[in-house]
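Shown here: the complex without one of its protein chains, the others still in place.
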């Protein structure tokens, strides 16, 4: 179970290779990559700056990964989240989950993303030619998280 | 929409980079990698050989990708499936889906895998120290496919 | 009515070849009828199609069920449930 919060970019190929090669009992690797989009709500984005709460972020992400591990039969999880100033097409987040079979890995990976979006202390500020604005939380993210309560 | 059936290995890092960098409207990239496990049903696996029906395979995979595109708002899909003789830890399949938002990409990627497992003409033969045997289809795969009928 | 028949995986090993051209009697009009027709060739064929193990069929590269109609020139493939991925 690895959690990294960093300003530097990450190499998806290296990260996924070391995840899948860790154990020959791994049959499935599901991953999610989030990247900065060029447009949000009609405005062209120049930069996206991620602020976070360092003392809480690591703990919150580890708690989410642990929760996923208790819910599904996964072998390992990886969460890498960037902070600082990013631009369109930059990678923001990588979540990867390995398991023996695919169903568990798909569910755990989506669960981690849904919880990360609603529980991990990150805040995005966009800069466009119209100025800066804090990104608003989306109701759809709360709904996505609640699906897992059932 | 790309479909490749090949004996050669593939580079996940390159494939995913070209998927996600194709358009700055892409916010999410979900991928699945399947690899050969070292054990199946208690026997240690030496090799796994994938046979297929070449004239049908490409069409079947394209039909699955197209079906996913009509069901969800995805930007692009990639399916790479290997055939021939593989060994434990070798990559078998890569499915990747890009979209503006994560929910669509997760669903489309899992859908493609569930349909690929039950509709694409591949057959696996395992060789262990106990000899060779054809891998049996799993009832759980048929059930996974039927979930999407709802 | 001339058709082409292909066999894959376990079925290919059982019949020991992968493809054959067949000139069918005109009353063989469905996949089921074709299975019954082939079963009369002998034990190997009867065992393949006796229903103990599922045999899937594709006509012209599309999965079909056993009620599907066969037409002249069709490529009909028989194989076990698929196990890719």
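First chain written, first letter: the chains are A, B and C, and each begins at residue 1.
Operating definition for what follows: a contact is a pair of C-beta atoms (placed from the backbone, for glycine too) under 8 Å apart; a residue touches a chain by one contact, two chains touch by 3 or more.
Just so it is clear, the structure is predicted and the values come from calculations on it, not from any experiment.
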## Note on the structure
Absent chain's touching partners (shown only) are A
## Note on the structure
Touch assignment to the omitted chain, from A:20, A:37 or A:81, lands on A:81
### Message
With the missing chain put back, one of A:12, A:74 or A:92 would touch it. Which one?
### Response
A:92
### Residues of chain A (touch criterion as defined above) contacting the omitted chain
34, 50-53, 55-56, 59-60, 81, 92-93, 113, 116-125, 134-137
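We take it that only the chains that are shown with their structure count from here on.
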### Task
Calculate how many whole Å lie between the centre of chain A and the centre of chain C, each centre taken as the average of the chain's C-alpha atoms.
48
### Query
Just how far, in Å, is the C-alpha centre of chain C from the one of chain B?
26
### Message
Which positions in chain B are in touch with at least two other chains?
### Response
34, 113
### Task
Send over the residues of chain C in touch with two or more other chains.
85
